[in-house]
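Okay, so here's the structure we're looking at.
With one protein chain withheld, the remaining protein chains of the complex are depicted in position.
Letters A and B mark the chains as written, and numbering starts fresh at 1 in each.
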Amino acid sequence: MRFETAAAPHVIAGFTVPRVMFQVLLALLPVSVAHVLVFGPGLLLQLAIACPTALACEAVALRWRGHAAGSFLRDGSVLVTAALLALCVTPLLPWWLTAAGVAAAVLLGKHAFGGLGQNAFNPAMVGYAALLVSCPAEMTRWPLPLVDGAHSWGDLATLTVHSFYAGTSAIVPPWDAYTGATALDSLRTGLGQRYTMGEILAQPQFGALGGAGFQWINVAALLGGAFLLARGIVRWHIPVAFLAGLLLPAAVAHGLDPGANAGPLFHAFSGATMLGACFIATDPVSAATSDRGRVVYGFCIGLLVFLIRRWGVYPDGVAFAVLLMNAAVPLIDRYTVPRIHGHPRH
Amino acid sequence: MTLVSTLPGLLTLAALAAGLGGLLGWSAARGPRDSGSVAERIDALLPQTQCGRCTYARCKPYAQAIAAGEADINRCPPGGELTIRALADLLGRDPQPLAPEVGPAQPPQVAWIDEARCIGCARCIPACPVDAIVGAQKFTHTVIAAHCTGCELCLPPCPVDCIELRVVEAVDERLHRAA
Partner (left out) sequence: MASASAFPAGLRLPAHKSEALAPAIAIAPAPSQAIVSLDQGSGRAALPCVEAGERVRVGTAIGIDPETRNRVLHAPVAGVIRAVEPRVSATGTGHGLCVVIDNDGTGDRDPALEPIDDAERMPAPQWIECLANSGVVGLGGAAFPTAVKLAAALAREATHLVLNGAECEPWICCDDALMRARAPRILLGARLLLRASGAGHCTIAVEDDKPEAIAALKAAFSSQPDERITIRAVPAVYPAGAERQLLTTITGIEVPSGSVPSQSGLLCQNVGTAAAVADFAVTGEPCIRRIVTINGSGVVRPGNLDALIGTPIAELMAHCGGYRGTPERLIAGGPLTGRALPDDGIGLTKAMNCLVAASTLDLAPRGAEMPCIRCGNCANVCPAGLLPQQLQRSAQAGELEQAGAWGLLDCIECACCDYVCPSRIPLTQRFCEAKSALAAREERLRRAGDARWRFERHQARLQADAEAERRAFDEARRRARNDGAS
């Protein structure tokens, strides 16, 4: 009796790329819910423009490169990029800027390098950095979080819609009434104006843990990260190293001069810290390869974030820190090759 | 901020870019210093068949010709595509198909003397560049297969055409492991 032959192994675990991506999207649900509750429906509009744009750009790029688009569009990786970018930008961003950012992320950040698995830089951060450097005013226009009861969800929704079409419609949205500096922004300007930490933290933008509103987003991101860790999608090395690199220097600086430096708790729960630690820095394609390398990589990102927040020009440094360390990955990989069984120990 | 005021900055940046870029390009194009060692490195990639099909008599002169820029990298039939690719990698050039005038790619082959027809004239022995033929006047000759490079230089001198070339089949068990 004849049989068909096939190569070993004859069994395989259930990991597939779409399943990995889908679980990442699932882990982003708590963050998204928190985001909408804190900053209004802006995120939903951003996602509504980001996701289709990402898919369209991916399809165009694949066709251009001569690949069959079907399986790649279904793998969900570009949706993760779009979702992360939508979460990082302000919910008030005009639609054409979001689309441009997503296009930059997918075309420049991913396909210019060769598509899935080949990008040297985190695509979402490439898009974010391109937008931030090109349109700093629009990118730093964050709404005041809804937690302090200063305005209603409905008002914020109206503002969001108007802001979404800003630049393409005649209506000028009433930004001044509803937008303001983020916590990290206030911290920097406040310190620059020689206020003490106590006075700065007393402002309404600051909550118990970190920035008002942002702290809940960070908590939700942490929950999502715990889910990914439990499922084995993400290993602990990068998130833990990132937080260590950010919080240890923050603790040291806070200890040396509490008046001029915010504490580690604040840093942990403001800005894009947890989102960066659990979702952005952990992008496997652009991260370092070995576990030891990932620890170095994560730690340096955290350290860079601290340095940028403390002394840099931008209020939050996650995007630039990640991009800088992406560039350093080949160097890190070179010096953190794990020892092979049977090879000498140095 | 007018265009004129940005000119100094623009010009400085442009000059820097041109200068640094030119420096990088020049150092890349210079290649390894000692062209003598380049010839040796090229020779190390050639199959050493010593057949002369490249029209350079032997492998070393061909290597030297490539190093001197006189010959192209696609003239070695026994080396075939693998050698062309290896040379392309070494010298930073694009691989090309085998030059048509040197003939088709030659598979690994070994000469075999039909001892029944060999007349012991010993004309093939000096023709072999690697002394792979054992024999003497009026004694049957034979080819030491392990030493034969398949260069075919022994075929023309033989008056009775008793030498033939046999392609070497290499079956690697590992290649079939998974299938």
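Following the convention adopted for this analysis, contacts are C-beta pairs under 8 Å (C-beta built on N, C-alpha and C of every residue); 3 or more make two chains touch, one makes a residue touch a chain.
What you see is a predicted model; the values in this text were computed from it and never measured.
S.K.: Write down which of A:Ser71, A:Ser152 or A:Thr196 is the residue touching the left-out chain.
M.R.: A:Ser71
S.K.: Against the chain that's been left off, what residues of chain B make contact? List them.
M.R.: Residues in contact with the chain left out: 43-44, 46-50, 58-59, 82, 128-132, 147, 149, 170-179.
S.K.: So that we can see where the missing chain sits, which residues of chain A does it touch?
M.R.: Considering the whole complex, chain A reaches the absent chain at 1-13, 15-17, 19-20, 71-72, 75, 77, 115-118, 235, 284-285, 287, 289-291, 337-344.
We adopt the following convention: only the chains that are shown with their structure count from here on.
S.K.: In whole angstrom, how far does the Cα centroid of chain A sit from the Cα centroid of chain B?
M.R.: 52
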